[in-house]
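One chain of protein is taken out of this complex; the other chains stay put.
For reference, chains read A, B, C, D and E in written order, and residue numbers begin at 1 within each chain.
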Amino acid sequence: MEFLLDFLARLVTQFQTPTLGFLIGGMVIAALGSNLKIPNAVYQFIVFVLLMRIGLHGGIEIREADFTAMLLPALFSVVVGVVIVLLGSFLFSFLPGINRADGYATAGLFGAVSASTLAAAMVLLEEESIVFEAWVPALYPFMDIPALILAIVLANMHQHKHSEDKHSKVDVWGIVKESLRGSALSALLLGLALGLLARPDSVLESFYDPLFRGFLTVLLLVMGMEAYERLSELRRVAHWYAIYAFFGPIVHGLMAFGLGYVAHVLVGFSPGGVILFAVIAASNSDISGPPTLRAGIPKASPSAYIGASTSVGTPVSIAVCIPLFIALAEVVFDV
Amino acid sequence: MEFLLDFLARLVTQFQTPTLGFLIGGMVIAALGSNLKIPNAVYQFIVFVLLMRIGLHGGIEIREADFTAMLLPALFSVVVGVVIVLLGSFLFSFLPGINRADGYATAGLFGAVSASTLAAAMVLLEEESIVFEAWVPALYPFMDIPALILAIVLANMHQHKHSEDKHSKVDVWGIVKESLRGSALSALLLGLALGLLARPDSVLESFYDPLFRGFLTVLLLVMGMEAYERLSELRRVAHWYAIYAFFGPIVHGLMAFGLGYVAHVLVGFSPGGVILFAVIAASNSDISGPPTLRAGIPKASPSAYIGASTSVGTPVSIAVCIPLFIALAEVVFDV
Amino acid sequence: MEFLLDFLARLVTQFQTPTLGFLIGGMVIAALGSNLKIPNAVYQFIVFVLLMRIGLHGGIEIREADFTAMLLPALFSVVVGVVIVLLGSFLFSFLPGINRADGYATAGLFGAVSASTLAAAMVLLEEESIVFEAWVPALYPFMDIPALILAIVLANMHQHKHSEDKHSKVDVWGIVKESLRGSALSALLLGLALGLLARPDSVLESFYDPLFRGFLTVLLLVMGMEAYERLSELRRVAHWYAIYAFFGPIVHGLMAFGLGYVAHVLVGFSPGGVILFAVIAASNSDISGPPTLRAGIPKASPSAYIGASTSVGTPVSIAVCIPLFIALAEVVFDV
Amino acid sequence: MQLHPAEKVVVITEKLIVKGVVEIIEAAGAKGYTIIAAGGKGSHAFRATSERAAVVDDFSDVKIEVVVNDKSMAEAIMTKITETYFTDYSGITYIEYIEVLRPSKF
Amino acid sequence: MQLHPAEKVVVITEKLIVKGVVEIIEAAGAKGYTIIAAGGKGSHAFRATSERAAVVDDFSDVKIEVVVNDKSMAEAIMTKITETYFTDYSGITYIEYIEVLRPSKF
Partner (left out) sequence: MQLHPAEKVVVITEKLIVKGVVEIIEAAGAKGYTIIAAGGKGSHAFRATSERAAVVDDFSDVKIEVVVNDKSMAEAIMTKITETYFTDYSGITYIEYIEVLRPSKF
């Protein structure tokens, strides 16, 4: 009861944070037909700066981190990514009116990770002064890549069973490479490497840190506008996608929260880390996932998976899941 | 006499402020044929950040503002916008060699408001430590929209009188919507709403504020380059446009200054507010006005109104009007 | 011996500075086939901000600078630019398999100056707290323009000797104008003028300064990516270009270091100034030089000169020359 | 595969009226269109491409291409756009004869 | 100078598969190609031009043009691209008949 009140209070406050305010603002002005546009070049640079900042921070921290502490969360990331895809694929295979390829692709996208959601969660945790291990964002690829690979492999196995062409094999290593080469993961990993090997502390403080929050507001504005604009695509596909996109993030995040709790008990994973880990799981890939899936499961219609993810999944993971997991952590860890 | 000296001294100092320096610098390098270019994507983002910052500030202030204090200035804004358009239309209808449609469009543009001029005035007032009510920039739409609507309505009424087609009516609500949807007003109003409802104070301070002045210098550089480049268009149309564009801003601003003074006496409108109000009146729309007028008065030639506004009107309203009204305020209010 | 150790130590530290880290990072991710891209619009804006900041700083300093102190370094800049081109042209005329026009163009590019290398050196000197006269970057055009003109004149003279068309003359004034109009020099000179005439100190501090270092990291990332991507072009031309591009910067820089030392003795040119002067000489033009040369020596193949400069010359001048000249200055000036 | 004759209508006009032009194209029954950012010069002022900062962004050009396989539809589109817009707005339109692979797509 | 007949193959498709399309073009023996950023609408979803922020950037359109002077090569390129990609990816292809100045370049 207290938990519910706390969550609701948090939800209300959350709606007043700039983070969520810009997301909703974007939806509203798109719905009102505003001609405001953020140029694509600027948007791409914003994403670069956010991921570089996350990477640099992570890299600097990892320098003195205890590697063994990361092992279990990394392993759990793989597990969560895989389970989400299996669960989603299984679900979609039962639902009526779902093209199987679309189902695998959607499950893959929800197993994968969103950099924007991750950044939003980090800002909110920082605002609430909830600390977390700075290497937690580096769990990103450990969940993202297995999820994408698994979805593509499953889709291809399924197609093979139903086609004569038994020859072509799924190029797993190719998918790994494509994922790592995607603009989001490249920037994150480059940042990690530079944080680890170069000494970027001063430029991080004077440039990447101050831009981080501001750029995030612009990014969320864009996400909000896109969420509205893609609704029409979502409407053209089965409504199961919308339902999955609404409940998926919550379920996935709770699952990860549970595993995070186990890591907390076993290796002292911090409460903030558990929250962030749950948000990573709840998030669904927006920048890098779609092209990888488009290339890997060409039979799947992007309208289905992008619509579900952009219009419902991301707003839910930012607006519902982040405050929910913070409230939950307060109950569980008494932070 | 003392006033004149003060204004001239101020004009000279003004020419040394970065604000005006960048405007003139832009003109000079364009005149010298420089290949320097600010990419359009960056320019659009700069405009967004400026308006968002103005809006956020305004919204935050309005939270605790006394609404009644805003009523009279808002009303006066509508009056000024309307009077400028009536005056201009009347004038142009007497001048020889002026296409009537062009006259209405030009009057509309000078009745409407420029976000860049507004931003420049705010920076200069802040530099001179002259305070103003933070909701003053929110008067923008109260002057802008009536001016644009009136110009379009007048142009259409005139055309109907002289054409057989008596059927089409002017879609006033459509013009209001188009104005509000324009990129400039959308950003300003979104900022206002977020300032009012979300709590963007920290991101405002860490991101939008520091970028504000810097981005303004870049914006003024672009305005300067455009002012020079559009001169050739201005030269191709009647020179009355140039004369109007030179004296219009001064006259319009003085008129508003007078009304602002009335508001000062009646409801305690601050001296800084009066200056800013006069500058808003003196300014002529650069970003949102032209497309609205192009759509609303298609018979008018953009060369006439954009040339007059960009090449003469904006430089005059920034370089002459702002220091003039500050000097005037010193005399009038003894600030 | 001690010097060598110091240089090597410095080289190792250098490899850990963000400056070089981003350059190498760019090469690495390009080599790994990353899809990360910095949009061109953003890149152009970054270059603008860097040069504007360098110019503003220089202009502010020149206000109170002793002009006579600048005379000798300015003269030496012309000398260095001219000598580099003569030396290079002479060399390439002896090497086998080199198209003469390509040789002149390459020599011209290495005589000209790179704004990015200059900016990188400034940041590194500031990090090491080595002071230099703020007008040193203003030496840029004194070396850049003569080098470009001379290369173009030589190439045209050579072509005339070997063609029937004896009529067309080289338009020296045209080349000067084109150089000054190039986006890099325009921004630098505009900044200088504004620093001298306007009072941009506060916007410099609040906007251009904080962005300087951060934007430089992004610029170096782009340079690194380009360096790798242009390797394929370099491979298609004679390997002499690569050899010249490797040793040229070092030799040119040492030559300038010598002249800088003379200026140190004669007019008290600071040690930091000498280092920066040597780096300017070592650098090879990336933004403005290539278009000027393409227009001036159309017979030369851009693949040859751009490949050599971007893939080898710039990395060497940043990664080898800057630490080398700092180490050298420590020995020579005992700083 | 077999090539089939078809028509391509090209419209070059101000960005500002793209929405209206596209509505005409769709109303005429065309199944698709392609839009490309452009700049240029004609009887009206020079319009910059959208790369360079333009204070009034909506005044650069766009090139719109529509492939149809029905010449009367092509002509209808051209005529309707010309009549609706080209008295007041700048723009040109022309037709090219092309051959397509999958005629049912157009 | 003398004009020589040649063919221009046009392909409009998703940015995502440009690499593969270009490989087909080069494998067919074409000596060059031109790529232009585009947006548009067809039987699949509307694709924005690359100017407006798109969360998934790779999904805007590109227009690829290849000039060849061998009609069978033109047809081979069109057929191969259609067969390889246009079942799963959105896109159209058509051919135009043009005249070039320096036929050896193509």
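Quick note on the criterion: a contact is a pair of C-beta atoms (placed from the backbone, for glycine too) under 8 Å apart; a residue touches a chain by one contact, two chains touch by 3 or more.
Fair warning: this is a prediction, and the values are worked out from it, not measured in the lab.
Per the touch definition above, the residue from C:55, C:253, C:272 or C:290 contacting the chain not shown is C:290.
Of the listed positions D:37, D:53 or D:100, the one in contact with the omitted chain in the full complex is D:37.
In the full complex, chain D touches the hidden chain at residues 10, 12, 36-43, 49, 51, 61, 63, 75, 78-79, 82, 86, 92-97.
Chain C residues in contact with the hidden partner, per the touch definition given at the top, are 37-40, 42-44, 183, 222-223, 225-226, 233, 286-287, 290-291, 294-295, 298-299, 302-303, 306, 310.
Even with one chain removed from view, chain E keeps its contact list with that chain: residues 1, 3, 6, 8, 22, 31-37, 50, 67, 96-102, 105-106.
Please note the rule applied: only the chains that are shown with their structure count from here on.
The chain with its C-alpha centre at the largest distance from the centre of chain C is D.
With chains reduced to the mean position of their C-alpha atoms, the one farthest from chain E is B. On superposing C-alpha atoms, the copy chain A sits rotated by 120° relative to chain B, to the nearest 5.
Between chain A and chain B, the centres computed from C-alpha atoms are 42 Å apart.
Here the CA centre of chain A is 40 Å from the CA centre of chain D.
Chain contacts: chain E has residues 51 touching two or more partner chains. Residues of chain B found to touch two or more other chains are 37-42, 44, 183, 210-211. Across the assembly, chains come into contact as A-B, A-C, A-E, B-C, B-D, D-E.
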